[in-house]
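Note that this complex is displayed minus one protein chain, with the remaining chains in position.
Chain naming follows the written order as A and B, and within any one chain the residues start at number 1.
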Amino acid sequence: MDAPIPTLAQAAQALAARETSSVELTRACLSRIERLDPTLNAFITVDAEGALRSAEQADQARSRGEGGALTGIPLAIKDLFCTEGLRTTCASRMLERFVPPYESTVTARLRAAGAVILGKTNMDEFAMGSSNETSYFGPVRNPWDPARTPGGSSGGSAAAVAAGLCVAAIGTDTGGSIRQPAAMTGITGLKPTYGRVSRFGMIAFASSLDQAGPMTRDLRDAAMLLQVMAGHDPLDSTSITTPPPDYLAALERPVRDWRIGLPEEYFGAGLHPEVRAAIDGAIALYRELGATIVPISLPYTQHAIPTYYIIAPAEASSNLARYDGIRFGHRCDQPKDLKDLYARTRAEGFGAEVKRRIMLGTYVLSSGYYDAYYRKAQRVRRLIAEDFARAFRDHDLSVILTPTAPESAFPLDEKKEDPVSMYLSDIFTINVNLAGLPAVSLPCGFDFHGMPIGFQLIGRPLDEAAILTAGHAYQQASDWHNARPGNLP
Amino acid sequence: MSTESRYETVIGLEIHTQLATRSKIFCGCPNRFGSPPNTQICPVCAAFPGVLPVINKAVLDMAIMTGLALQGEIRTLNEFSRKNYFYPDLPAGYQISQFELPIVEHGFLMIEPEGGARKRIGITRAHMEVDAGKNLHEGIVGASWVDLNRTGTPLLEIVTEPDLRSAAETGAFLKKLRGLVRHLGVCDGNMEEGSFRCDANVSVRRRGETRLGTRAEIKNLNSIRNVMRAIDYEVERQIDLIEAGEKVIQETRLWDANQNHTRTMRGKEEAHDYRYFPEPDLPPVVLTVERIEAIRKRMPELPDEKLIRFQKDYGLGEYDAGVLTADREMADYFEAAVMAARPAEAKSVANWVTVELLGRLNREGMELGQSPVVAEALGKLTRMIHEGIISGKIAKTVFGHMWDGAGDPARIVEEKGLVQVSDQGAIEAEVDRILAAHPDKIAQYRSGKVQLLGFFVGEIMKAMRGKANPGVVNGLLKSKLDG
Partner (left out) sequence: MSKSLIQSKNHMSITEETIRHVATLARLDISPGEIQTYTGQLSRILGLMEQLRAIPTEGIAPMSHAVALTLPEREDVAVNPDRREALLANAPDSEEGCFRVPKIIE
């Protein structure tokens, strides 16, 4: 067996000290991908040639004394970031052969910082799913147990980080798609404040909820990636102009006397007892670190699922209208007229879950239903957002602590045919997207099956620093994030 | 009572004006007409996966200015929405438009239909949106082609109240509106090229009925003349239907200028459900009062305001003022000419512009912009008449030289020796000489044939090659003949 893949911070240090080279690191990742990915199916496209070329350039830059923290670091990118000249599929038959002639802002920033892009990771089709089973390229398997899901939609990125196929990865989160798979694979996944990271070139699922973020081994790595990803982008009208602070500096603050909110609604009957026990352990640790645990209430929590499953599919139904078989992507054979071109192209190009959500979104926006569904959901969305604002303000909280998911990684196929129970697995994460807040999931234990369990820290708008501080303090005092799946071939 | 006169026509318009910006509404592609297909597009306007719109500031400014010119309310909080439908010339599958909160509401425009009284036409709203591309069909076998160059061109859609009652009123309204957007410089108003497009909602109802009849929306109207013809046709069609006991169907109809009729639009028979919702990629537009006022300040004076000012400040009649304010170029020319003359001479300047200059331009088939006589020169010429340097008659000669490219009137007068003689002595000598030569005519004059005065003036002018000051000539003649 080869040497373990280091964390980003370790790799950056080793590269800076010339103890290793980017080519060496990249080769190590590529060889692990070659060995393990036939089992895990974490990657849709591996760009070995391009990665090694970037690695060589990174090594040259380092030898000239140039480069920054990410120079030469091999990363895996969720396959919905458009990469110029490199196939971008969104895990859909629709975009199976799509090669973008432009680059997303996130990947452009990472490349400019010297990062090496190993390839594009598997995901739920168009990021719609919580188990990675909706991918046209087949499900990703959990490195802790290949019979189980790694979660979704950023399941490929999560599995790649957990299995050490890359140093770190980039995911996106519309309703929990970074945090839930992070929890299920025992890694750290951070969703920034909506607008903190540019969405330009990120294939849209639900525009008012989508946000990109780092998926890493620990909070330090997350801070390092976020520092490069965050910042204003004139190409995204929803991008926040406030300059990002020094995230690494935020790591070093103590959490003594911090007030951490614990919403009662997140600890109800739906929560698996083993998850509950692991979260209790995390809470106890924070007490030991000198933080004050404050019971709070977020009364609109229970309405997040229906609210989300109106708003997200509505936006998606419109966002996915551009896949019409005319300018790019799949086109049906021998369309007999325009209507046939549209209807068959889209029926063939999209998978079942995507179609289900397009149908749902079309329905809730359609004449006669808009007010009852869409506008109602938008009003409830405000109530959900105000819940958080009130709790932070009234209880003077630094962060809110919750479970990330009601249960650990479930077996593949378990919920595949039951959309409603699949949707319910997002119950602790989607509120955060509706409110636009930053949140991170980090590991805090294992269940009886040896599956990782994660908890979530939610911050005030634009206060990524607070969740980094709180998360890092936890990881300094615990060891869960260092556990690696042991039964990999 | 004829069949037609028992019905009232009700017309409302939707006008799509392409805003004359340098770049498109949501990307940096040039806003230009007539390039080879798909050479003016980028991933954003061609709606590739993952791209995002960023609004062009000039679009907002032009929309605000047009809204102010239409006396509308500018919504300081307005928002973009998505209008969802599938069509090959609409690459995103939705049009970014405005729905619930448009930028302009509650405006109006006064029209002066020929032979009718001034009338106020309500503007319901004006909103910003993107133009679609073009589907090409002609000469293509078994397929259509999609050219997206026009996709993303900024449009301001102006929607009127159903206040128009005839083709003539509609024509007058469109001329007025087109003049206005040109005057503001926000749209070139070219209907043939499609930068100023009009759809007409036409219905009829029996006189006295207060409810609106079922309307047909008429498209493909590429000139004001065609709009008027289409309305006339459509009104007749609808009245015939009703008279025959049939019903008018609410539908979209295409005007066919060759066949001189409207016909049902096929292919779009499915009921539309545009599923509007607020555009999540674009935060709401928030306008400050300061910005709106700054635009109001730099807005060129409106034609209607100018019309009133010209009458008041320059003492012009309504007709002359109307001619001179018909377009901005004309008004600017006139005012520059008055500057070179004197305000008191404005009426005379107006006369020179509307009679001599426009007459000549018309005869030569030229536009004002092509005039070889610049405004300052024409003003100077008028001034020279008033200062008595030349007579009005000589001025016409000078104008002829100016037209032929001789330039400055003072130099022409000097070079050609056309300076008017005002010297009393010189003129008196000539008067005396002419009177001495025509004693018979003097007798006739004194016996009552006073129109012979003109004969004497003419003789003196002839003798002095037109350079005599006509006032002095008149005065001397009168005192000698009558005295």
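Methods note: a residue touches a chain if its C-beta (ideal position, glycine included) is under 8 Å from a C-beta of that chain, and two chains touch if they have at least 3 such contacts.
Predicted, not measured: the structure shown is a model, and the values here were computed from it.
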Sole contact to the chain not displayed, among A:328, A:428 or A:480: A:328
Residue among A:107, A:433 or A:475 that touches the chain left out of view: A:433
Selected from B:70, B:92, B:248 or B:285 as touching the chain missing from the view: B:285
Touching residues on subunit B - with respect to the absent chain: 21-23, 28-32, 36-43, 46, 48, 54-60, 79, 86, 88, 135-137, 140, 142-148, 254, 265-268, 270, 273, 275, 277-278, 280, 282-286
Hidden partner chain, residues of subunit A it touches: 97-99, 101, 193-195, 208-209, 234, 237-241, 300, 302-303, 305-307, 309-310, 317, 321, 324-331, 335-344, 346-347, 350, 355-356, 358-360, 362-363, 366-369, 371-373, 375-383, 385, 419-420, 423, 433-436, 461
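Quick note on the criterion: only the chains that are shown with their structure count from here on.
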Inter-chain centre distance, subunit A versus subunit B - centres from mean C-alpha coordinates, in Å: 57
Of all residues in subunit A, those that touch subunit B in their complex: 80-82, 88, 90, 95, 98, 100-102, 104, 199-204, 206-208, 234-238, 314-315, 317-318, 320-324, 326-328, 338, 342, 362, 365-367, 370, 374
Residue ranges of subunit B touching subunit A (in the complex, touch as defined): 43, 46-55, 82, 84, 86, 88, 91-94, 146, 273, 275-277, 280-283
